[in-house]
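Here the complex is missing one protein chain, while the rest keep their positions.
In this document, chain identifiers A and B correspond to the written order of the chains, with residue numbering beginning at 1 in each.
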Amino acid sequence: MPNWKRKLSLCAAALCTAAVSLSLTAPSASAQDKKFKIYLSMSYSGNSWQSEAANIVKALAATPPYDKTVELTQVISGTDPQAQIAAYESMIAAKADGIISFPISSTALNRVIHKGCEKGVKFFMYDATVTEPCAYNVSYITAGFGENSAQALVNALGGKGKIFLSRGVPGNSVDKRHTDGAMSVFKKYPGIQVVDEYYSFWDDRTTQQETAKALAAHPDVDGIWAQAGEYGAIQALMDKGSKLVPMTGENSNGFRLALANPDFQKRGLKGVSAGSPPASAGYAFKLMMEALTGKRDLKPGNIEYPLPWVPADQVKLCKGQTFEDGCNAFPEGVVPSSFVTEVFSPTLLPELSIQSALEGKPTPGATIQPLPADVPKAADEPGINCQKCEPPADQYKLTKVQPTVNP
Amino acid sequence: MSILATKAAATSHRLAPSMPARAKALLASGTGIIIVLYIILYGLYSIWDPTALTADTVLNLTNNAVPLAIAAAGQTLIVLSRGFDLSVAGVISLTNVIMAAYPLDGPLGAVESLAICLAIGGVVGLVNGFLVAVLRLQSIAATLATMIICQGLSLVILDAPGGTVADFISYDLTDVLFGVIPISGLFVAAVVVLWMICRRTAFGTGLYVVGADETAAHLSGINVKRVRILSFVIGGMLYGLAGFMLSAQTATGNPNAGASFLMLTFAAVALGGTSLSGGRGSVIASIIGAATLMLLQKVLFAGGVSSFYTGIFQGVVLVLAVVFGNVVTHFVERRGAT
Partner (left out) sequence: MTEAHPPGATVAPAPRAQRQTERVADNRRTARLRPETITAVCVFGISILLVLGSRFVSPALGSWDHVNTIILLASFLIVVAFGQGIVIMIGGLDLSVPALITLGGVLTTSWIDASSGMSLPLIPAILLICACIGGISGLGVTLLRIPPFIMTMATGIITASAALGLTSGTPRGAAPPILTALMKASWIGIPVILLFILAFAILGSVLQGRTSYGRRLTAIGANPVAAHVAGIAVRSSVLIAYMLSAAASGFAGMMLAGYANGATLRMGDDYLLPSIAAVVIGGSSILGGSGSFVATIGGAILLTALSTVISALGIPQGWRTVIEGSIILIALLLLRENTFAFLRRRLAR
């Protein structure tokens, strides 16, 4: 790096003082062997889910042999699509080999992605998706979280009752897909009455406050269908008194522990933990690296990550730092309650441990294991992962649970 | 004294001072400083990134900065008359979803869409102006309410991101003319020209006087209500134009598209040296301020700043930029005084 020092001194001259003392992480590629230049582009960071997903990618990029062959740079662009567009442009200009990203918008980034593809950059999106056909979408979205969890809630309620919908971010395509799926089930049951529907921004604390507001108007609620942030809904119920109700939610450790808590079960809590797994970021990263290193011939398209599905009676505490013997939650104190538990996968991501998800550190002694040859394809869903396409006729087909009550 | 200051500001261009004095004044003003800052940042960028001076990069930068620059230009008008306009976020979202939900193709369609966007912005601006100038509500409160209402309407029109903007708008308006001139940049140029004309009209002068001292403006025969309402209407129309340009760039609708513009327009205005307490500043400085904000991301990226350090550097650069401006102003004024 001959001009590294010059960079620094120029920077110092122009921007002066303190700013520079924070070490600039200037690219430190060694000249002898070519490294893959990978960028991790996050739209925003600040909830457990986002950080865990990013940490998983960082940990995998530091696990041998990728620690020697991958140069990973993380860029956080905030909630502004314009900023992420600018970030992608910079990455393409910097001759990135691959960009792994959580896209802030399913449509606004299409043009810049298209330009990048033409220059040979591989785009792998995790969790959220884009409708640009030259990108790879690795996501659970099409796996039916909404309809399956809704059916589980209907089953738990015996087909009738007043329910809340705790949704995500208004005007967001993922939120809409989940809710449309859920409503396809709820609409079949005239006994199910959606008495309140609020937006919780996939955040525990917001969910708690919004659920508290809804409870003020409807203290007699019978069940809650929640997207991420579900642990906040339980806390809001407990703030009100001792009564708990059946509810479904996503994968926070607090929610899983609550589902398994015999005391809570006595007070009326039952349900299913399912939803968005941060592990899909790790799967996307490994797929991208296998494609880049030529170990796998993968055409751009939609790849489905399996939907985690843990009913109350299947919650099992882990003894160690990894998911062993099919355990799927950690004891209190090991991780915060907002920690999203679906960070590992014994078959897809055996390299990871808790330290990987919490701090982005590789597991000592682990090396990258090859992925199974078979890559599950995801269904086309217009506005989610394709533009001018038709959804399959059985778009909201139940896969994890069957109706136990008739409408 | 502040009345004197505005009078000086309002008449300075007619006096046509000697060249060095003019250059000095330019350097000491917000516009001069932000131009120097932009050049410094671009210099750093071109050192760190060899592609910085290519036509492609310039096009990207222009397309990225145009919506914010136009929105910041609109905000400046309201800030100059000592107000805040939060409705910028609502108008941009609303025009964006309308462009995506009701695409009109071809050059004629583009003109129609543009007219619709300008009309929406103008109407919202008229409501704001009426609330502030006639009903005497505080601008920040009145525009907060109109912003929320516009956000709601955007969600009613489009409940999730989607729709497609007409191809002519999304492709031709983001392209280059004669291989070098970004077309979107021409829209900004048009805004600048209009501003330079406007600046010399009774409205332009009135804007500064009203912002500096409303009572004095009233006493000197300026129709304060008219100036205020006009500033909100023109500001609103510029937000509409910003929404139009944003739609051209993203080619799709998003009911939350405008949200990120709220803070960024104010940051661009403040970075351009326009006083948030009114009466002093320039639309052109805000436009370059907006361009600087967008450039900053690229510079930090090219400099190898990543992860959460980006935020720390952004904050530090914002502060240093203003300190730099203060120091230059101080220095030039010192020299001018002796």
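Operating definition for what follows: a contact is a pair of C-beta atoms (placed from the backbone, for glycine too) under 8 Å apart; a residue touches a chain by one contact, two chains touch by 3 or more.
Predicted model only: the values in this text are computed from it and were never measured.
J.: Taking the full complex into account, find the residue in A:S43, A:Q208 or A:S353 that is in contact with the omitted chain.
T.: Considering the complete complex, A:Q208 is the one touching the chain left out.
J.: Using the definition of touch stated at the top, determine which of A:K115, A:K160, A:K188 or A:H218 touches the missing chain.
T.: Considering all chains, including the one not shown, the answer is A:H218.
J.: Using the document's definition of touch, tell me which of B:V36, B:A101 or B:I148 contacts the absent chain.
T.: B:I148
J.: List every residue of subunit B that touches the chain not included in the displayed model.
T.: So the residues of subunit B touching the missing chain come out as 1-5, 8-9, 12-13, 25-26, 28-32, 82, 84, 86, 131, 135-142, 144-157, 159, 196, 199, 208, 212-216, 255, 263, 266-267, 270-271, 275-282, 284, 307-312, 314-316, 318-319, 322-323, 326, 333, 337.
J.: Which residues does subunit A use to touch the chain missing from this display?
T.: The list for subunit A reads 45-48, 50-52, 54-55, 76, 170, 195-199, 201, 203-206, 208-210, 212-220, 232, 235, 239, 335-339, 358-360.
Here is the rule we use: only the chains that are shown with their structure count from here on.
J.: Cα centroid separation between subunit A and subunit B, in whole Å?
T.: Those two chain centres are 36 Å apart.
J.: Subunit B touches which residues of subunit A in the complex?
T.: Contacts found on subunit A: 6-7, 10-11, 14-16, 18-19, 22, 24-27, 45, 73-83, 85-87, 89-91, 93-94, 105-108, 110-111, 169-173, 175-176, 383, 387.
J.: If you look only at subunit B, which of its residues touch subunit A in the complex?
T.: Result: residues 40, 43-44, 47-49, 51, 57, 60, 64, 67-68, 154-155, 158-162, 164, 170, 246, 249-257, 259-260, 264, 294, 297-298, 301-313, 316-317, 320 of subunit B touch subunit A.
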